[in-house]
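Yeah, one chain of the complex is gone here, protein chain that is, but the others are all in their spots.
Should a chain be cited, it is by its letter among A, B and C, assigned in written order, with residues numbered from 1 in that chain.
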Amino acid sequence: MRLLFIGDIVGRAGRAIVQNKLPGLVRDWKLDLVVINGENAAGGFGITEAIYHELIDAGADAITLGNHSWDQREALVFIERAPRLIRPVNYPKGAPGRGAALVEAKNGKRALVINVMGRIFMDPLDDPFAAVEREIAACPLREAADAIVVDIHCEASSEKQAMGYFCDGRASLVVGTHTHVPTADHRIMPGGTAFMTDAGMTGDYDSVIGMVKDEPLSRFLRKIPGSKFEPAAGPATLSGVAVELDDKTGLAVTVSAVRIGGLLEQTAPQWG
Amino acid sequence: MRLLFIGDIVGRAGRAIVQNKLPGLVRDWKLDLVVINGENAAGGFGITEAIYHELIDAGADAITLGNHSWDQREALVFIERAPRLIRPVNYPKGAPGRGAALVEAKNGKRALVINVMGRIFMDPLDDPFAAVEREIAACPLREAADAIVVDIHCEASSEKQAMGYFCDGRASLVVGTHTHVPTADHRIMPGGTAFMTDAGMTGDYDSVIGMVKDEPLSRFLRKIPGSKFEPAAGPATLSGVAVELDDKTGLAVTVSAVRIGGLLEQTAPQWG
Amino acid sequence: MRLLFIGDIVGRAGRAIVQNKLPGLVRDWKLDLVVINGENAAGGFGITEAIYHELIDAGADAITLGNHSWDQREALVFIERAPRLIRPVNYPKGAPGRGAALVEAKNGKRALVINVMGRIFMDPLDDPFAAVEREIAACPLREAADAIVVDIHCEASSEKQAMGYFCDGRASLVVGTHTHVPTADHRIMPGGTAFMTDAGMTGDYDSVIGMVKDEPLSRFLRKIPGSKFEPAAGPATLSGVAVELDDKTGLAVTVSAVRIGGLLEQTAPQWG
Partner (left out) sequence: MRLLFIGDIVGRAGRAIVQNKLPGLVRDWKLDLVVINGENAAGGFGITEAIYHELIDAGADAITLGNHSWDQREALVFIERAPRLIRPVNYPKGAPGRGAALVEAKNGKRALVINVMGRIFMDPLDDPFAAVEREIAACPLREAADAIVVDIHCEASSEKQAMGYFCDGRASLVVGTHTHVPTADHRIMPGGTAFMTDAGMTGDYDSVIGMVKDEPLSRFLRKIPGSKFEPAAGPATLSGVAVELDDKTGLAVTVSAVRIGGLLEQTAPQWG
C-alpha cells in the first residue's frame, strides 16, 4: 500500500500545484491513500467547503487541519457533512466534526487518519498522547485498520518526535505539520513506523512561512501590525512524504521526501 | 571560498563524528571556513574549554552558541580567552565574550561570524534584527569582510526566515539552529544569500532532539520530571550546510545540505 | 461555617508566621476549615513530609499544590500517605496522590477541596474546566459536600476569573494562587460563590515573589543565571481570604481579605 502525505497547503499557489500535479501522481505512483493538511488552504487561513471538494476531487482521501481549523467559520458547519475532513482530535468534547476517521483507501483498504495538536507553544488542548492512544486502541493496526496515519500538528520538534516514538510500531506514519518547513529527517523508526518531523508546506517558499514576506518582516522590525498577511503567489512546491507499507503489517518499508515544483531541491520516491 | 556550517553538536556522539570526519572534509572539500554550533556539546548542555579546543583542533574556525551558552558555567570565564567562541550578540550589554567575530579563514580571508538569538518562544533578549544590523553595518560584506555567516538560533521558522530576508544580499549565509532537525529548504535567496531554516543537530537521531528518548517521552506522558536528560549515544549524523561563494561578491553560488553518518538520508555537496 | 484560605507559603519565613499565628486564628475566629497552598513551603520549591505535618499540626485541614508540586521528589511518594495533600487534579492519569479530597472540617462537616492548574503560560495539563466539572458533579455542594473550595493555580487573571464564573453557585470559594501577589478583588459572584483572583503569598514581600531580590533582578538585567533562588527571610505576611458560609446553601455570606504581619497593609475579616 502506498501513501502520500502532503503538508499544509497555503493559499491559491498551494492549491494550484495540488490540482495540477496530484492526479498524475496518484496515477503514476499508484497511490492508495493521499492525506493533505488543509488548514491554510483558504487564503492562508482555514478551509472552505468549496476548497474541501476541490482537494477531494484532485485525489485527497482525507484532509487534516490544525490551529487554523476554524479560521473560515463555515468550517464549523460544513465539517459535519464532510466525512473526510478531520480536525484535531484533542479539542474539548462537543467540538464539531471528528478528530479521526476510518476512510476507505483507493484500493479498498481501511485507513485510520488521526489529526492531533501538540501543546508546546500552542493553544493548550487536551493531552495529545492520551487522545491518540484512545484512537489507536479503538481501531488498532492490522485488526481494524490496514494503515494508520497520524498528523501531529505542532511547533516543537521534541513533541513531534515524542509522538513518533509513542506510536512506533502501532501506526504506519507519524508526520508533523505546522512549521511550514520540510525536515530532512524522514526515517523508519525502530518499531516500523515511518516518521518525519515536518512535512513542510505546499506553497511558495519565497516567503515567510508561505506569506508575502513584507508584512511579517515589518512586524518583526517595527512590532506594529501594518496590513493583513497575504499568501505568496509565486510558484509553489508540493511538499510531503511518501511511504510504502508492508501489506501484512501495515508498517513502513520505505519512506521518502517529496518536493515537486518551486524553489526547493526536488525529490521524489523511488518506488520498489 | 567554501564554507561548511555544522548544526548543534549534541554530546559525545556528536563530538565523535566531528572529530572523525571534519579533518577529512576540510582536506577533501578544500574548505576555507568551518563554523560549528556548539551549545549542546558538553553532555547536551553548554560547552567546556576542553571541548572548545577539541573542536578548533578538528577544524572549526568559529564556534557559535545559543540558549545553552552558559549551561557549563566555566564558559562565562573562558570565553574571554577563546577568541573564536561566539555567543548570541543580543545579550544585554556587559555579557561576557562577543556576539560577532571577524575570524581569519583557512585561506587568509576575513569572515564575520555572527550568532544571534530569536525571541519567539525564547527567553527575550534584545532585538535580533537591530543587533545584526549593527554588526553588518560595522563590517560590511566586500568592504570589511570577505564572507559573513549569521547563525540565527531560534524556535520559530518565521523568525528565521525573516532574518534571512533581512540579511539577503548582505550576508553570505544565514542559517538557523536550535530545533535540532535539519530542514530541506536550503536555497539561495533573491539577493544572493544562502539560507536554510535549520542546520539540524549533529548527534544521534534515534532520540528526542538528541536526548535518550525515555525521559522526554515520560515527561510528555506523565508531566513529572523523572531523571536527567542524557544525550543519546548511538551513531551520530553530522548535519549542516555547505556553501560555495563568489569571491568577488561574497555571495552564494551554490548551497547544499550535508548529512553524513547515522540514520538520516545521506547527502553531500557537489562542488563545482 | 468559616473558611480561611492561605496563599502560597514561601520558605521558612512563610512557615514561621503560619505556625505562630494560625492556631490563634483558628481559635479566635472559630475557623471550621483551613486550606493552605504549600507548593513553595520547602525553601521556595515544593513540600516535604515534615513540613506537611507541621502545617497540619498548625491547623491546616488541607494543603494544595501547583506547578512546584514535585520539586521535592519525596512528595511523589509521601503524598500517598498524606490524605490531606492535594495536587492539581488535571495531571495525566496515573499521577501520584489525588487532585481533590473530601476532608472532614473541624466542625465535622464535609469539605471538598480541589486543586487545579490553569494552562495559559503554564505547562499544559488536562482541561482544568472539564476536570473541575467532573469533581463537582461527583460530589455536589449540599448533596455530598457542605463546602467546596477550588484553588485555581495559574498565571493569567482571565483564566482564574473564568474558573470563578464556571463554578459560580456550585462552589463555596474559588481562589487563585501562583502569582504570589494578593489581589484586592475579593467578592461574592452573582451565584453566591466567593472569589478572589489571587490569594497572594505567605512570605516576605520585600522580595521578588518571595525570593531574595538580587538574583531575580540580576537575571532580568543580565540574562545569565548567577546563583540559586533563595527565599527572602524577612518578616512574612500571612496572606489569604476568609469566607463565612451560609450553612444551608454552602454559599458565601461574606468574603474578606486577610493580611497579617510583614510589609503589607493589614486587614482581617469582621465576622458577623
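Everything below uses one rule, namely that a contact is a pair of C-beta atoms (placed from the backbone, for glycine too) under 8 Å apart; a residue touches a chain by one contact, two chains touch by 3 or more.
All figures in this text were calculated on a predicted structure; none of them were measured in a lab.
The chain that is not displayed touches the following shown chains in the complete assembly: A, B, C.
Here the missing chain is touched by one residue of A:I56, A:L102, A:L221 or A:A268, and it is A:L221.
Touch with the chain that is not drawn comes from one residue among A:Y52, A:W70 or A:Y205, which is A:W70.
Within the full complex, the residue among B:D8, B:E39 or B:D126 touching the omitted chain is B:D126. Of the residues in chain B, those that touch the hidden partner chain are 92-93, 119-120, 124, 126-127, 129-130. Within the entire complex, the positions of chain C that touch the omitted partner chain are 121, 129, 155-159, 161-162, 165-166, 179-187, 189-190, 197-198, 200, 205-209, 213, 216-217, 220-221, 257, 259, 263-265, 267. Mapped onto chain A, the footprint of the missing chain covers residues 70, 76, 91-92, 94-95, 123, 125, 221-225.
The definition used in the following text is that only the chains that are shown with their structure count from here on.
Taken as a contact graph, the chains are fully connected, with every chain touching every other chain.
Between chain A and chain C the centroid-to-centroid distance comes to 43 Å (mean Cα coordinates, whole Å). Each of the following residues of chain C touches two or more other chains: 92.
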